[in-house]
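All protein chains of the complex are present and in place, except for one that has been dropped.
Entry: chain A
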């Protein structure tokens, strides 16, 4: 089941998400990217009802882009997080979205930051955070091994420890994970941790031959 977590290091934020698309007991695919690039220096890692997740994160992404077009200046990570929280909070009393979000970003003035936003519109600025069944394991791993000012290598090492723990202790562990980083140079995919691969689907033209 779902595992989304992230932590702030020295000048960067690293976020990790499982890549399983699941319905009931069935796994539909294992390469679903749940970390969206919000703008050049922001990432949203989201878990929750998959329809809501895609709908809501795209809505936020488009609104952040609109702000930038209209005003010629990007939103800060803090502003984007507060905006996201506000949208969740207004939706909460009407047609709530079942999404939990880790919002990571890098700003020139404030450096790297990570925000924890859950489906009932809680907002926290955190150094490390996690959602889903995996959170039980990664939170304790991070409590034990996290320290401020970690290097990328140390952070990735900790991320791998967390993934290892999930794989070995969680009954319904997802097989694959994606790791993304945001720092002064922008947001980017860092690596995948895959234990199974979806069998490639035969292309139509291959069948014709």
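Rule of thumb we're sticking to: contacts are C-beta pairs under 8 Å (C-beta built on N, C-alpha and C of every residue); 3 or more make two chains touch, one makes a residue touch a chain; residues count from 1.
Please note the rule applied: contacts and distances are computed from a predicted model.
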According to UniProt, what is the chain that's been left out of this complex called? Choose from "Ferredoxin-thioredoxin reductase catalytic chain, chloroplastic", "E3 ubiquitin-protein ligase parkin", "Ras-related protein Rab-2A" or "Proteasome subunit alpha type". "Proteasome subunit alpha type"
Sole contact to the chain not displayed, among A:78, A:172 or A:191: A:78
Name, in rising order, the residues on chain A that touch the hidden chain in the full complex. 71, 73, 75-76, 78-79, 82-83, 86, 109
